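This view holds just a subset of the chains, kept in their places.
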Amino acid sequence: MSELTHFNEQGRAKMVDVSEKETTLRTAIATSSIMVNASIHEQITHGTNKKGDVFAVAQVAAIMAAKNTSNIIPMCHPLPLTGVDVRFDWDIDKESSHYNVLIQAEVKTKGVTGVEMEALTAASAAALTIYDMCKAAGKDMVIGPTMLQHKSGGKNGDYQRTE
Amino acid sequence: MSELTHFNEQGRAKMVDVSEKETTLRTAIATSSIMVNASIHEQITHGTNKKGDVFAVAQVAAIMAAKNTSNIIPMCHPLPLTGVDVRFDWDIDKESSHYNVLIQAEVKTKGVTGVEMEALTAASAAALTIYDMCKAAGKDMVIGPTMLQHKSGGKNGDYQRTE
Amino acid sequence: MSELTHFNEQGRAKMVDVSEKETTLRTAIATSSIMVNASIHEQITHGTNKKGDVFAVAQVAAIMAAKNTSNIIPMCHPLPLTGVDVRFDWDIDKESSHYNVLIQAEVKTKGVTGVEMEALTAASAAALTIYDMCKAAGKDMVIGPTMLQHKSGGKNGDYQRTE
């Protein structure tokens, strides 16, 4: 059975020793989403067509959060990220008043441990930022599910989420 | 219709002027959750009974993230938080292998704007930290939904989520 | 003669004691600029008309830097900013290949000391971010002059730059 590795012999959390792990290219893709109401959908898409671009702010937030992950997640190793990319897509069904922003964050590093947490943190920060910028138009927005979709690099092998 | 308030006359995002808003006691409660597998559930609860306490780390992460919210969410006002409390509860149905950690974050301030974002950010950070500490035992964990449950204080009135 | 106030009786820098100063509304406006070449001008304006908006990123950088000023400028007091707004305008003379981005940052607080440094830091961060995003198309860009234009609030009276 896999064991939680984040604890020392006193039973206390530690930052796991990765000194002997190999420096390789590692990537991770995480997704999140935020469900908004029709009015917010209209205002976001209207703004995007001009310059008042909610997603532009959310995406900067995501990239800065990816870089800041080891300050947000206590046991997370600091890693020199070599690339972060974020994209937004609408999943809409007007009949059922379903307006969902799909958020995907892809993070890369050449480092000794994976970047799952950076991708998950980036996607979460994007969703939170959209909430912040739209909350004057309705506080019922719901964030998530947030999850890892894909991971590559490192000796433990790749991960691909299956439905 | 409510309008997105985070944009200036050039159509660019700004940090909204709250100089004239009143300093009052403001509270917000947000919830998130993270669905784990049976093995992770067993290891978390086993650890908690000793000292290897995943939730203890997650909760510190949540409180520090609440204080750091205005650095994570670009248009968010810095606020002098006067209280942050986080709790964890299990929602379990062993028959269906359903092991869900319920996370609740409550944030207070005496300030000129609300603390919804601080509560949502705290709950998200707690969920991400649990993911980080348990990911060696399974990367299929799913975070969310994350949402605001309650908000009080300020002239716009209280908010209470209804199902 | 005015004296530098940032030194203690040992002759060492200190964060000046403002405990007895009054909490009032304070505002400051600072400007900076960045001179770019014709190609960068074309690419920025082309991008802005689509969504690849250099200024959108610069403006988020400016607002986050304003909030982070007391961590960048050592003797600067932490202040609860109540508003930050940034605007960009082109000053162009094609005959002389003069393409200059004018940056204006306006910051507000209700606090015990002024926000000059926050406005100057915001304008500087915007200029640096434009440099970063355009440097692949030419490293000759020149930032500045950067200066305070206006300040109001506090007992020392208002400041208005005169040419």
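Here the chain labels run A, B and C in written order, and each chain numbers its own residues starting at 1.
As a convention for this text, contacts are C-beta pairs under 8 Å (C-beta built on N, C-alpha and C of every residue); 3 or more make two chains touch, one makes a residue touch a chain.
The structure displayed is predicted, hence computed values, not measured ones.
Novice: In total, how many chains does the complex have, if 3 are shown?
Specialist: 6
Basically, only the chains that are shown with their structure count from here on.
Novice: Can you compute the centre-to-centre distance for chain A and chain B, using the mean CA position of each chain? Integer Å is fine.
Specialist: 15
Novice: Hey, how far is the Cα centre of chain A from the one of chain C, in Å?
Specialist: Here chain A and chain C have centroids separated by 30 Å.
Novice: Counting only residues that touch at least two other chains, what does the list for chain B look like?
Specialist: 10, 12-13, 71, 74-75
Novice: Which chain A residues qualify as touching chain B in the complex?
Specialist: 1-7, 10-13, 32, 39-40, 43-44, 47, 50-54, 56-57, 60-61, 64-65, 68, 71-76, 116-117, 120-121, 124-125, 127-129, 131-148, 151, 159, 161
Novice: Okay, in this complex, where on chain A does chain C touch?
Specialist: Touching chain C: residues 48, 51, 53, 56-57, 60-61, 64 of chain A.
Novice: Flag every residue of chain B that touches chain C in the complex, lowest number first.
Specialist: Result: residues 8, 10, 12-19, 21, 70-71, 74-75, 77-80, 111-112 of chain B touch chain C.
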